[in-house]
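The other protein chains are all here in position, but one chain of the complex has been omitted.
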Amino acid sequence: MGISYEEFREAIQDGARRRQLLNRDGRPFFVLLSQQFSREELEGLCDTATAIRRLDRHRDGREFLLAILRGHRVMNLFAQPSTRTAQSFIAAADKLGATSSLVSDMRTSSFAKGESVADSVRTLSSFFDTIVVRHPDDEFATQAAWALYRSQRSIPVISAGSGKSQHVTQALLDFYTLRYSFYEHGGVDGKQIAIVGDVARNRAARSLALILTKFRPGGVHFVSPQNFQPDDELLGYLRRHEITVEVSHSLENTLRERGRDLDAIYMTRLQKEWDGGTAGQPKADAKTSELGAGDDYVLRTEFRLLVREDCVIMHPLPRINELPDSWEEHPGFVVWRQVRNGMWMRAALFATIHGAAEEIRARAKRLDLM
Amino acid sequence: MGISYEEFREAIQDGARRRQLLNRDGRPFFVLLSQQFSREELEGLCDTATAIRRLDRHRDGREFLLAILRGHRVMNLFAQPSTRTAQSFIAAADKLGATSSLVSDMRTSSFAKGESVADSVRTLSSFFDTIVVRHPDDEFATQAAWALYRSQRSIPVISAGSGKSQHVTQALLDFYTLRYSFYEHGGVDGKQIAIVGDVARNRAARSLALILTKFRPGGVHFVSPQNFQPDDELLGYLRRHEITVEVSHSLENTLRERGRDLDAIYMTRLQKEWDGGTAGQPKADAKTSELGAGDDYVLRTEFRLLVREDCVIMHPLPRINELPDSWEEHPGFVVWRQVRNGMWMRAALFATIHGAAEEIRARAKRLDLM
Partner (left out) sequence: MGISYEEFREAIQDGARRRQLLNRDGRPFFVLLSQQFSREELEGLCDTATAIRRLDRHRDGREFLLAILRGHRVMNLFAQPSTRTAQSFIAAADKLGATSSLVSDMRTSSFAKGESVADSVRTLSSFFDTIVVRHPDDEFATQAAWALYRSQRSIPVISAGSGKSQHVTQALLDFYTLRYSFYEHGGVDGKQIAIVGDVARNRAARSLALILTKFRPGGVHFVSPQNFQPDDELLGYLRRHEITVEVSHSLENTLRERGRDLDAIYMTRLQKEWDGGTAGQPKADAKTSELGAGDDYVLRTEFRLLVREDCVIMHPLPRINELPDSWEEHPGFVVWRQVRNGMWMRAALFATIHGAAEEIRARAKRLDLM
C-alpha cells in the first residue's frame, strides 16, 4: 500500500512533492497547510466564494447551489470543541445541498477501544464523501489524510485547525476579506498590514501571514509582547519570500509613527488556552504578560484618530477587550463580514475540491453577478 | 447603534412599545413572552398549525410544506438540556424544509473564552436564519434578541423556555390544544379551567395562564400546595384582565364541589428541579411538601366519577404519578395530542415569523382541509 506515514508527513513539507500528494486532478484534495495553495488557486477560491455569496441572494441561485453537492455527505470530526467553526462548515455544506454530521466526542468512537487512528478514520469515512477534522494534536489531520491517501476509497480531508500551528480555513477567509476589501484598490499587493497581539501562538495570524507570501504586500507589521512575537521560523519564511517584515512591541507607538500608512489592522486576542495545556509548556511569564501588558494591545477608541478611515479593521473572534465596540462605527470595520465570509469560503473550498467551482463561477457570470 | 440593553428589557414590559420592538412588518419577529400576542395573532397561529397538520397528511401537501423554508437554517441554542423541546423544534423546521443545528453545550462555544453574550450570539447567528434559545438564565433570550435587534443582520429569536418564568411555545401549544378541543363548542371563552400542581414554579402553567388573558375564560381554578400557589403578581395580572380566579389547596375537595363544572383540567408535576438550584433559594419546606403532600395533587383513578366525560385532560409532560395511565381511556385525554401539537404549533410559529402563514392557510382552504 505504499508510502509510510513518516514519508508522507515529510513529503508534504516540500513544495514540489506536496502538490503531488495533496492535489488530485489539478485540484486540492487534502487541505492541510496554508502554504499549499498557489496564487491562482487562492484567487480562484475567492472568486468562487463571491459567486456563491451572490447566487445565494436569489431564489434561482439558491436552487442552483442546493443541487451542487446534493446527496453528498460531510463528516465534521471535531475532537477539539469549536462550535462556531463547526457551524460555519455545516452551513457551508448546507448552502451546496450536502448533509453534515458532527462527531465531536471522540470517546464515543472506537478510538477508546484501542483502535488505530487509521482504522478509525477509514471506518468513519466509509459513510461520508468529505471529512473535516479538528484536533488538538498537530498531526491528526495529516494522519487522517495519510490513512485516506492509502485507502481504496479515498475521500478529501480538510483541516479545520490542527493543534497550535495552522488554521488554514481561517486564513483563507481572512485573506478573502482582505482581498475583497481591496478589490477596487489594486488588491493585496502593495498593502501595509499590521497584525497585532499574541502572534507567536495565534494560529489564525500565523496562517494568514503564510498565505500572504503568495502575494506582494507592501509590508507586514507584527505588534506583540516580546514573549509572544513571531518566532524566527515564521520571520525567516516571510523574508525568504521577500516580504518586508517589521516587529514592534508597542501598539500606540506603531500607530503614532505609522498609523496613517496602514491599509489593514488585524487584531487578535492575547490567548490563554494553550497555557499549561497538554500541547506545550507555558512560558514562565505568560500570566504577567497577559494581565499586565494586555491593555497595551488594545485598539483604544482614541486611536481612531491615528488610522485612516479606509483602513480595514479585522479580528478573527472571539474578542475580549482588545477591539472595543466603538470601532463598529468605523467604515473599515469588517469583523462581522469576516464571520459570514468564513461560510462562503468554506463553501468555495467544498466546491473546488469536488470540481464544481468553475460551473459556479460561470453561472454567476452569466447572471451578471460578477 | 441605539437602544441599551436595559432600555430594551424595560420597553418590552410595556404593551405599546413591546410590539414596536418585537414585531416587524406586522408579524412577530422576536418571540419572548406569552403575553406579546394579540388575540388575532393567537387565532392565526392556531389556524396555521391546523393547516400545516392537515397538509402534512397528503403527499402533495407535504411537498408544498417542504418548499416553504427550503434553504433556511435554524439554530437551536440550548444551554439547558431538554431533548424533547429541541426535537420538537427540529421536527417543526423539518416539516417546512428548513435544516436545523442543535448547539447544546455552551462550553464548546467561545462563551468560555470570555466573549460577551452579544458577540457570541451575533457570531453564531451569522450562519443561520432563525435562532431558538433555551437558557436557565431568565434574561438570556432577551439579551439575544437585543443583540440581534441592534445587529445589521437581524434574524428572529424564539425563546424555548427561559429560566423559571416563561415557556412561551409550551403555552402556545397548550392553548392550541384547548382551542382545538373546544372548537365546535364555542372556543375558550366561557370555559372553566383548572390548573393543578406546582403553579408557583411551573413555567408552562404560568405561561398558559398569561395567554388566557387574551380571551374570556369563565374561570381559572388553581389547585396547588400553599407553598406553591400562584404568586400575587400572576393573580393580580389575571384579575386586572378581568379573569375570575380561584385558588384552592385540595384537589379532591375542588373536584367534589366543582368537578362537573370543569371544561378542562391541566395537570402538572410537583417539580424538584429548581430546588437548591442556582436560580433561587429552595423553600425550607419544599421537600416535605413534595414527599408528604404530593399525593394530594394526584388525579386519582376514582376521581373520574367527579368530572364530565367531555372534560379535557391535559399535562405538559413529563409526568411522574400525578396522572395515572388509567386516564388514557377517558375520552377527554389529549396528552399525546399535546405533544404532536407542539410540533405543529412550532412549525406555525416559524411560518408566521417568516411571512408564510397566509400562503399556508390559503392552500389548506383551497384543498378543503379547513
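All chains are identified by letter, namely A and B, in their written order; residue positions are counted from 1 within each chain.
The rule is simple: a contact is a pair of C-beta atoms (placed from the backbone, for glycine too) under 8 Å apart; a residue touches a chain by one contact, two chains touch by 3 or more.
Nothing here was measured: the structure is a model prediction, and the numbers come from that model.
Student: Write down which of A:8, A:64 or A:128 is the residue touching the left-out chain.
Tutor: A:128
Student: Which residue from B:138, B:189, B:257 or B:328 sits in contact with the chain not drawn here?
Tutor: Final answer for the missing-chain contact: B:328.
Student: Of A:73, A:216, A:304 or A:330, which one is in contact with the hidden chain?
Tutor: A:73
Student: Touching the left-out chain: which of A:36, A:50, A:83 or A:120?
Tutor: Candidates A:36, A:50, A:83 or A:120; residue touching the omitted chain: A:120.
Student: List the residues of subunit B that touch the chain left out of this view.
Tutor: 62-63, 66, 81-84, 87-88, 90-91, 94-95, 104, 269, 272-273, 317-320, 328-329, 336, 339-340, 343
Student: What is the set of subunit A residues that contact the non-displayed chain in the whole complex?
Tutor: 1, 70-71, 73, 75, 99, 101, 103, 105, 107-110, 113-115, 119-120, 122-124, 126-128, 151-153
As a convention for this text, only the chains that are shown with their structure count from here on.
Student: Express in whole angstrom the distance between the two chain centres, defined as the mean CA positions of subunit A and subunit B.
Tutor: 42
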